[in-house]
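With one protein chain removed, the remaining protein chains of the complex are shown where they sit.
The block that comes next holds chain A.
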Amino acid sequence: MKKYLLFVLFLTFHTPIILLAQDQLLQGEVYDKVTHKPLHLATIILMKAEVACNTTIDGVFSLQSPKVDLSDTLWVSCDGYQPAKVPINQFVNNWVISLQKNTLKKRPKSQIKTNNKVELNNLSNERLRHFTGIERWLEPFNYIQLAQKFNAPSVNSKLKKITVQLYISLYQPMHDSCMFRVHVYDMDKSTEGPGAELTEEGILVKSYARINVKVNIPDIHISGKNFFVSIEWLRIPFNRADIQNEIYVPRDRGSFKNKMFKPIIGMSNKKGEFINTWAMNFKHEWQLYTYFVPYLTDFAISAEVEY
């Protein structure tokens, strides 16, 4: 008996433990705290695992993550609502999260008289050849928003029009429609990155297989010279696509297929003097987006300003 026990002990210490990791699914719903209405397109982020998704029209979300750390936090945010943080160890499936509405005052409409018009970061008629918003072999795309910095010719100007150039496959254009949100930000003077939001809510844009997407915006008053226009990716089934990349993995060459979310936005072919691109990561921090440095510097987003 003793011998047998020793043998078992010996085996247990010397057998390599193989853990079969499986994707975990977190499901739940997001509601308004007062009206109990489901919130459409609220963003749910698992902070450490760096995975995100958005709610459907019924306020339902399902987040798939390869690793779930018990010390992780779920960040739930929605435009016009106060964000909530939920520790993952309190999370049970089909969790209901309710958000409190923001009591922000509406910004006054700009009263300034304007004479001149200028289009900043003008997109040329030529189709742009570079792109972003997609997962690469060496760079995963784990950003919520990407923003382009603009420099208006004078202070106190009015933002009239925004145009975004998207990558559309001309081979199968009918499957290349997508949905995204546009935000406008002031410049934060300490970081020189995006600061306070100038749009009350993100502007929802639907594009049906169009290359140049014009965004209808309310008149936005820009007090300083610099401002930012950002694109928010919505991780919903409507935007889903697959990315296939061939990679080298030791011993074996293979390819990986990953879920990705549209839009794929263009990068300007012109190389500017400064880096004007910023990215918001899953911790809601803005940082310079330097993936294209030193070759390219601008996203294919143009803005028309009256001053």
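Just so we're on the same page, contacts are C-beta pairs under 8 Å (C-beta built on N, C-alpha and C of every residue); 3 or more make two chains touch, one makes a residue touch a chain; residues count from 1.
Keep this in mind: contacts and distances are computed from a predicted model.
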- Task: One chain of this complex is missing from the view, so tell me which of "Carboxypeptidase-like protein", "Branched-chain amino acid ABC transporter, permease protein", "GntR family transcriptional regulator" or "DNA-binding protein" is its UniProt name.
- Result: "Carboxypeptidase-like protein"
- Considering the complete complex, of A:92, A:170 or A:196, the missing chain is touched by A:170
- Item | Residue in contact with the excluded chain [from A:118, A:204, A:241 or A:288] | A:241
- Message: List every residue of chain A that touches the chain not included in the displayed model.
- Response: 2-3, 6, 10, 13-14, 127-131, 134, 136-138, 167-172, 175-176, 237-238, 240-248, 250, 253, 260, 262, 264, 291-292, 295-296
